[in-house]
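Quick one: the structure is below, and I'll ask about it shortly.
Only one protein chain is missing; all other protein chains are in place.
And then chain A:
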């Protein structure tokens, strides 16, 4: 039964990847400029190189064969060169992507840690002042435009109070060698003797962007946990459990939580693409050197090979995360497996 389900998912994901690569492939043709430049990323092609490149990229063959050659190159890690730096696009993406993942995962963790307990609290104490306050504040935070909220925080904590930095992942004076691309692990893996100062500094840099980025998913988490908990609390099995004489906590923990959190897991997958979009905005505001800022710079510089590669990576990430949460959801929820 489960195997069948996984096969179906794998088939679906394969199909989505094909669609994505077709889109990315066709961008070389849709972007302005010469196809050969767009596809190779070379800005200056000498006439004598030309024929060789056309053969290499199979441009003299049918579109289908060109597409197959393109997919092969993608799988081989040959993503062309960036127009602006003339460095391989893939290595640039590998350099910036961990920063985005790091920021997004801290924000996501923050939203879990804050969102689920607050949502539960708001559901259980739905009629109390606190419960109502949580709902009201959540609604406000949900509606705040993220860039405005970020600027407010910068103005307060950086410019007025002067306690937090405005930009970057760590003070540029700290020379941390890149091993994983994730800042905190990199600090701990390095052989510097000022690890605690460096991690404190990295943490201070992380605080504002993570809070800004966590704001939206936290509010979603609170609202969903609250609503789904309220719905679960209405169920007759909860009443039965209470009638059996279980304590309020036991009912909540054993019978309520698991059922209430199921739709929340699914929400993570659905909200992930919004999270990535918001991460891009956050990156630009805080000069966080992640893929969002890199992609926006590329768009500004009309760096077509980079845009192509960046879009491919970001959309693949969104799809993979979506798929993973769905599988997770299915594993926890026997009803979904049957459907």
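Everything below uses one rule, namely that a contact is a pair of C-beta atoms (placed from the backbone, for glycine too) under 8 Å apart; a residue touches a chain by one contact, two chains touch by 3 or more; residues count from 1.
Basically, contacts and distances are computed from a predicted model.
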Undisplayed chain, where the name is taken from the UniProt record, one of "Peptide ABC transporter substrate-binding protein SapA", "Gas vesicle protein", "Lipid II isoglutaminyl synthase (glutamine-hydrolyzing) subunit GatD" or "Cytochrome bc1 complex cytochrome c subunit": "Peptide ABC transporter substrate-binding protein SapA"
Options A:190, A:277 or A:301, residue touching the unrepresented chain: A:301
Residue touching the undisplayed chain, where the options are A:13, A:207, A:257 or A:320: A:207
Residue touching the undisplayed chain, where the options are A:57, A:121, A:157 or A:272: A:157
Hidden partner chain, touching residue among A:41, A:80, A:165 or A:256: A:165
Positions on chain A contacted by the hidden chain, ascending: 44, 85, 87, 114, 118, 134, 137-138, 140-141, 154, 157-159, 161-168, 171-175, 193-194, 197, 200-201, 203-204, 207, 211, 218-219, 287, 289, 297, 300-302
